[in-house]
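The block that comes next holds subunit A.
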Amino acid sequence: MSIETNLNVEQQGTGPQAWEPKILVFACNWCTYAGADLAGLSRLQYPPNIRILRVPCSGRVNPQFVIRAFQKGLDGVLVAGCHPGDCHYSTGNYFTRRRYLLTKRLLEYMGIDPQRFQVRWISGSEGPKFQQVVTQLVEEIKAMGPNRKMRDQE
Partner candidate 1 sequence: MNANPLVPIRGRIIKIVQETPDVKTFHVSTVDGEKPFAPKPGQLAMLSLPQTGEAMFSITSQGPNHLELAIKEVGQLTGALHQVEEGQECGIRGPYGNGFPLDYLKGKDLLFIGGGIGLAPVRSLINYCIEHRADFGKMHVVYGARSVADLVFKEDLFENWPKVENMEVYTTIDRPEEGWTGHVAFVPAYVEELAFKPMTTVTCGPPIMIKFVLQALARMGFNDADVITTLEMRMKCGIGKCGRCNIGSLYVCLDGPVFTLEQLKKLPPEY
Partner candidate 2 sequence: MNEITQKMRETARGLLNSGQVALVLGWEKGYPWYKSAPAFIDRGEDVDRLVFDEFCHNNLSKYLLDLVAVEGRIALFVKGCDSRGINRLIQDNQVKREQLYIIGIPCPGLKDPDDAAGKKQGDEIKDAAKCQDCRYPNPVVYDLLLGEKVPVAKRSSETQALIERLEKMKPDERYEFWAEQFSRCLRCYACRNICPACNCRECVFDRATPEWLGKANNLIENQFMHLTRAIHVAGRCIECGECERACPVNIPLMALNRKLINDIEELFGEEPAGLDPEKKTPLGRFELDDPEKFM
C-alpha cells in the first residue's frame, strides 16, 4: 500500500506548527471521488493533508480499516459517500449509515476524540462541499494535535 511507505517519514518539523496532520479519506467511487475530481477541476483549493482511498461504495469500508488507519499513525479518518438514495448500488450507504453511527460510538467509548472520525455524504456535483468538508476537518484536527491513541509505536 502506498500509504505504508510515506507514513514512515516521521514529521521532523521544528515545532508544533510544523506538524502536519495526516488524514485518510475513504471516497466512494461514484459520488465523493467524482466530487473531489470536480473540486480539482474547478481549481478549488484545499489543504494537502488528505490521502484519498477510492472504494467502490462507502458500504465497502470495514470498521477494521478505520481502526487499522489509526494504528498506522493517521490523525483523522473521513468516510464519505453518496447521499442516501443516490447510491450506485442502491442500499450501500444505508448500511454505512448504521455501521458508522455505531463505530463512531465505539471509538468514542474507547476514548478516541470524536472529531477524529467523521462521515459525510458528498455527491458527485458537490465539489465545493468536498473542499469545505476537507478544509474544516483539517482545521479541527490541526487544532487537536497528533493522535497518540491506538498508534502503533513499535
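Inclusion criterion for the candidates: all candidates are chains of the complex that A comes from, given by their letters.
Just so it is clear, contacts are C-beta pairs under 8 Å (C-beta built on N, C-alpha and C of every residue); 3 or more make two chains touch, one makes a residue touch a chain; residues count from 1.
Since the structure is predicted, the reported quantities are computational estimates derived from the model, not experimental observations.
Chemist: For subunit A, which of the options 1 or 2 is its touching partner in this complex?
Modeler: My answer, from the options 1 or 2, is 2.
Chemist: Give every residue of subunit A touching candidate 2 within the complex, in rising order.
Modeler: 63-64, 67-68, 71, 84, 91, 94-95, 97-106, 108-114, 118-121, 149-150, 152, 154
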